[in-house]
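Shown below is the structure under consideration.
All protein chains but one are shown in place.
Right after this comes chain A.
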Amino acid sequence: MQKSFGRMDTEHEDLIHDLSYDFYGRRLATCSSDQKIKVWDQTEDGSWKLTYEWKAHSGSIWKVAWAHPEFGNIIASCSFDRTVCIWEEEEDNKGEKSWKGRATLVDSRESVTDIKFAPRHHGFKIAACSLDGYVRTYEAMDVTNLAHWTLSEEFEAQKGPVSCIAWNPSPSDPRPLMAVGGAESSVKIWEYNEMARRWVQLETLDGHKDSIHDISWASTSGRSYHLIATASKDKKVKIWKFTNNPSPKTDLISTLEGHKSEVWRVEWNILGTILASSGDDGRIRLYRTDFMGEWKCLSEILGDDAEE
């Protein structure tokens, strides 16, 4: 059967937990329960070629993330083995490229469930969250020395596991903002208060009835408000409109109930005009607004369709 999308065999020996595009969408990193990270580069004809793979952790790798290219070719990964690792691509004398571990961040006492690089206007920072309920931010004081990361902040986001974090990608807000979700049914937005030198809770997004699996914060791209999408165990995807000017204000603008099962991931496209979600039913759904401004399901893709 002719398929509309290309499939490629990653030859990971186990489940793929995350994939991540670099800034330009030309490189792809995948991570898996087989404890490996693989890096793929797009070739001239548009196909993807495996350029490097390595065993990165001693446990399942949950997430990978690319840093902004101005810091170099850098990947961060987090794993069940309670660590966050920073990897950098280097070229030897023969022009062979390889990925080298630069730092291992071991502060978490439990599995590290998510990592996200801060938007670059906040500097070279990374946030990691863990099952121990803590969110930690690290900063590379010297961007040329990736071995040295300081744990700049650490705060207990909730009692119980934290499963997902999302930075506010927009440079318009003066202070860093971060949305955090986990076992609690509400998503909280935290703000870094420079006076107090710590993260303070700014806003709570209440509405889900079960734990939160994923958060995606759309890039504002000129919009006068933020769009935040959340995926929850309660089978719903919710879209929130958030403004922080002058005071924080949140409106639930849409609840999408298409998945008949837990929703695992949500992801905005580059402009925040299309939202994709994936659920336990093995389906991917795409949403966007109709002419009335209502969010509607646009398409449904069956993940396992190629199995037959």
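Keep this in mind: contacts are C-beta pairs under 8 Å (C-beta built on N, C-alpha and C of every residue); 3 or more make two chains touch, one makes a residue touch a chain; residues count from 1.
One rule holds in what follows: contacts and distances are computed from a predicted model.
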item	value
Hidden chain of the complex, named as in its UniProt record, picked from "Cytoplasmic tRNA 2-thiolation protein 1", "Sec sixty-one protein homolog", "WD repeat-containing protein mio-like" or "Aldehyde dehydrogenase"	"WD repeat-containing protein mio-like"
Contacting the left-out chain in the complete assembly, out of A:10, A:130 or A:254	A:10
Chain not shown: contacting residue from A:48, A:71 or A:155	A:48
Chain A residues touching the omitted chain (full complex)	1-10, 12-21, 23-25, 28, 30, 32-33, 45-46, 48, 58-60, 80-82, 111, 171-172, 219-225, 261, 264-265, 267-274, 276-282, 284, 286, 288-289, 293, 298-306, 308
